[in-house]
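Have a look at the structure that comes next, please.
Below, a portion of the complex is reproduced, with chain positions unchanged.
As written, the chains take the letters A and B, and residue 1 is the first residue of each chain.
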Amino acid sequence: MTIHDRMERLTQKLAAQCRHIDRKSIEAFIKAIINSKKIFIHGAGRSGLAGRAFAMRLMHLGFKVHYVGEVTTPPIHKNDLYLAISGSGRTSSVVILAKTAKSKGAKLVLLTSHPDSPLGALADLKVVIKGRELTKGRSSDYLARQITGTHDVTAPLGTLFELGAMVFFDSVIEELMIRKNKTENELRTLHTNLE
Amino acid sequence: MTIHDRMERLTQKLAAQCRHIDRKSIEAFIKAIINSKKIFIHGAGRSGLAGRAFAMRLMHLGFKVHYVGEVTTPPIHKNDLYLAISGSGRTSSVVILAKTAKSKGAKLVLLTSHPDSPLGALADLKVVIKGRELTKGRSSDYLARQITGTHDVTAPLGTLFELGAMVFFDSVIEELMIRKNKTENELRTLHTNLE
């Protein structure tokens, strides 16, 4: 299998994964973003990187958005949105801050592969991206089975969830451009010039 | 167009984009990684996030890898690899540190959409991901035209390059797992347990 084959397969997996996201939860997600006063985003590891990429584009769209842990992030309050990103739904540092956010009155939105999880139990809104699922006690690859009919150990660990999160977020950004009537040039105007 | 349509189109664009990556440059990229003593990765903005995601997986594979700017990143030397990620090939902070890396004797590898650029001129090896291209003085969408035949303003700014970089990197990770004969469980063993 060449790298080109791998890239092709990976994009197919991402496409298949995205088809499974519940339509109503997507619409609720977009509305929650538009109606929030401020948006706070948090995740650990590569999920956190997907969250940072989303935060940057939301800023380009004019939203008041903060990534949790950055030095200029203010406190969270009622009417703010807290987006937690965790494939397993049980990453301890993500759970603990999500609890705090909820205790301050924020709306808790969760992006996860596992809605039946500690974070799932806390969340006001869940968007589920399949990613890996645990089958019979060991990690398996849901989408590989869907596509190839075989067990396939590629796309290791949280790869599918993390890339799927990025594709989902960037599609939401396109939709928000349309709903807020923003052109690419308007986004560019808010893109940092300090790089 | 629904969000599901957008996600489908975005994954198609990513697939088309990946098909254009030169096969020989991919093989040289993989060899450069395997043969380096240490790997340093740098990019600005969302390109930097893609670089961080790649760095984490390389660490899981047992490579000595550092993201430039983190507090425990050591100096770079001869026989080390420096991976610069810049869609435009001209991000000033990326150019300046790539120059330093090269002056210290490191091999400079560039991931870019624009090989005819200041970074392209410096690089020992270039991997080109199309992303956006500038046509007739204004930003256009290369891949959208390939697929839909129309000019399409979606996937704003560097989105296609950044997501394409992530798909490329994660496919390289799969290949490195095979060449280094690493199972997913071995990667898990090196995944941080502090999350």
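By definition in this document, contacts are C-beta pairs under 8 Å (C-beta built on N, C-alpha and C of every residue); 3 or more make two chains touch, one makes a residue touch a chain.
This one's a predicted model, so the numbers in the text were calculated from it and none came from an experiment.
Shown chains number 2; the total number of identical copies in the complete complex of this file is 4.
In this text, only the chains that are shown with their structure count from here on.
When chain A is laid over chain B using CA atoms, the rotation angle comes to 180 degrees (nearest 5). Centre-to-centre separation between chain A and chain B, using Cα means, comes to 21 Å.
Touching chain B in their complex are the following residues of chain A: 2-4, 6-8, 10-12, 14-15, 18-19, 21, 23, 26, 30, 44-46, 49, 52-53, 56-57, 60, 91-94, 139, 153-157, 159, 162-163, 166-168, 170-175, 177, 183-184, 187-188, 191-192, 195.
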